[in-house]
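FYI, not all chains are in this one, though none of them got moved.
For reference, chains read A and B in written order, and residue numbers begin at 1 within each chain.
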Amino acid sequence: MEDSSDRKPEDQVTRRDFLSIGGTGAAALGAGLLLGGSARNAHAAPPAPPGNAAGWPKEFRPHSAHPVYPPREAPRTGEKVHEFDIELGISVHEIVPGVKVHAFTYNGTYPGPEIRVPEGDWVLVNFKNRTSELHTIHWHGIILACEMDGVPNGTQWGVGPGQTFKYLFRAQPVGTHFYHCHNMTTLHVQAGMFGALIVEPKDDPIRRAFPYEREYTLLLSEIDTTMVERQMEEMMKSMGAMEKMHERPETMKEMNGRMMGWFADKAAFRAAVASGYVPPYVTSMRGHSRFPNFNFFMINGKSYPMTDELHIRSGENIRVRLIGAGAMPHYMHLHGHDFWHVAQDGHPLPAPIRLNTVPVFPGTTTDIVIQGTNPGMWHFHDHSDLSSTNNGIFPGGMMTMLMYEDSAAHGVKIPGIVQVNS
Amino acid sequence: MEDSSDRKPEDQVTRRDFLSIGGTGAAALGAGLLLGGSARNAHAAPPAPPGNAAGWPKEFRPHSAHPVYPPREAPRTGEKVHEFDIELGISVHEIVPGVKVHAFTYNGTYPGPEIRVPEGDWVLVNFKNRTSELHTIHWHGIILACEMDGVPNGTQWGVGPGQTFKYLFRAQPVGTHFYHCHNMTTLHVQAGMFGALIVEPKDDPIRRAFPYEREYTLLLSEIDTTMVERQMEEMMKSMGAMEKMHERPETMKEMNGRMMGWFADKAAFRAAVASGYVPPYVTSMRGHSRFPNFNFFMINGKSYPMTDELHIRSGENIRVRLIGAGAMPHYMHLHGHDFWHVAQDGHPLPAPIRLNTVPVFPGTTTDIVIQGTNPGMWHFHDHSDLSSTNNGIFPGGMMTMLMYEDSAAHGVKIPGIVQVNS
């Protein structure tokens, strides 16, 4: 926290700071996409270990989690930059017929578009905020410069209404990752601000072991529709006012840190409380709980029976990328098969694990390979009965099917019913 | 979904379909236990991988998760068939003294009987439903023909009052599995419809590494006694009416898909909603939540202090099969010992893991080996304090003891108190 060492405890961060630091970030990018600093030293390797330890496999290399590319470098001539425009707006999203919510959507979809780039190439995302709230994008699992990490009031300022922030980073490490808003996350992720981010390796060891042509990305998440709808409605009511404030810098300057709950450091925060400031978490102790009470459980924004099926043929391998984008663990069970759990957080496991049910935890990604060995129709669902419901009604929620396209050729007849009661 | 391709979107599944398809399944079994189809092709192996990858151990064979026996074959002359009669009825089950619920019981016990069969032999289960509700049995972890998988309205029709369904499958893969109802699972599993299913290998690598004579199976689950009791009472009140309907096919014919919430496909469902059908999950948004609020946490249907102890002697190995039969994760902690986590979902792990606390997730099975190295009495319990209570009172719930039978010989005196308050 080098730059706050000379602040007095009673200092509070003003909106002016917010604007100027935000501007610096954008300027740096404009001035040659340079992220500053002595990049080469930044990822200096720790001293080499004196040899293998703990009985760990001979192949284990402690330094193999180091970034392949220095995270603070800027693109050089000839390096490929993939540019994406992502615009955040408000859309109406249908989870299942009869259940719609107002959502924050990246380019209009819930979840946002899948971003897929080759390892080592650059990604430039022009993130435009068309809502009245502050937002960011955090690139979950990516090793990048911390100015690009997307933590509001941490490594950048929240992107305000009408503003654009340019995220620039190299695609590393390889594997299954995701992105999501890091502001008011409890609400914003429920409201739809997440999407998949796949970094494709030049030579994929998983594909070598399990040759495959088709793959699926399944973002698992939850929503409390009552909480989201109520908070989105409140926000939309005040949108005009918020936007007017953002349009008049002189008003914004008056918004100081105390009003926003921002302080220079812990001492400043403690001093404010001592002099009468009441933090919002104290106020709410007198009111109702704001904890979400999830009632819909989704795969890619949809609940059963509206989830998309996985398709396979006998003799085929498919890869399924499971992403824990929400706040709860889920336990994905496949009927009639064992599958291989091959990677976690993007990285191949030390050895694949044979399972029929794999837990997917919040913030983790889990890759599995399903082998087409048993033609038919097979349920693939969260085995927690809490999450295989729609608003408490079974069946529903985080459930889909593995469908064999060659079932008929193997004499398998499938009723093919869609069911919303039991 | 080959057999529904010619249906019009507005089609709805009628009760007639239900009866006729149900009948076909039984007929096929009668006609020589043949499951149909070109079985040999069904489990064709994917192309062999071009070599080891990802630094994975040399011994890793991607195809080792393939079924050993073709899942769609029928028994041949000379192959052994183990026949079981399982009758579903309603019993009163006591969780702890003073707390009883009406339960759905397989052959009168909560949980149902453990089924244990040698690998590769056949299992024939005559499942008779003596209740007024629809039920099935799903064979969790078993690789079988999808007609035998037990998903209502998916791979079979729910087994109605008085009906018998014959489940036939080969016992594979080896290891710890379980069975449970797959209809209205949120309620039916709480109400007792689950049991262990162990497939014994010809040559058990775990037993070779850890010679053992005694083993224990612990089914972990939860119950909201208020929810179960209320719903079971409602059901029992309407039992006469339901049974009368099932006895009069002409009435049943009038029950169509809309009433039951069944539709031919997503388009049919969406069309119904467009024309005024209100799915049950929408209705309940106006009422109270039906989510269970678990208040008892059980090992084999009992809560502490009524759980059964595990017994061991110094120098002995015991194997404990932990089955996540409920909807919540549990974290089983053993005092005074480390144990080995040896298998997951029936399969030996790539390497055993030394632990004192092992998570057991919904839908998973976890085998551990405890070595008798420390005589005395040792608690073995879920380390989440939420689950070591009875209706909120500590101690209780998912807790038992590891008792050394030779404690006295080692000078260990144990008070042996049973406690229901603290």
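Worth a mention:
Keep in mind that, in the parts below, a residue touches a chain if its C-beta (ideal position, glycine included) is under 8 Å from a C-beta of that chain, and two chains touch if they have at least 3 such contacts.
All values derive from a computational prediction rather than experimental measurement.
The total count of identical chains across the complete complex in this file is 3, with 2 shown in place.
Throughout what follows, only the chains that are shown with their structure count from here on.
The mean-CA centres of subunit A and subunit B are about 33 angstrom from one another, to the nearest whole unit. Here subunit A touches subunit B in the complex through residues 57, 59, 96-99, 205-206, 208-211, 225-226, 293, 295, 305-306, 314-317, 329, 331, 333, 335-340, 342, 348, 350-357, 359, 369, 371-379, 382-386, 388-396, 401, 403, 407-422, going by the rule given at the top. Across the interface of their complex, subunit A is touched by residues 1-4, 13, 17, 21, 35-39, 41-47, 49-57, 60, 62-67, 71-72, 134, 138, 140-147, 149, 151-155, 157-158, 173, 183-187, 189, 260-266, 268-270, 273-274, 278-282, 284-285, 289-292, 324, 326-329, 344-347, 349-351, 361-364 of subunit B.
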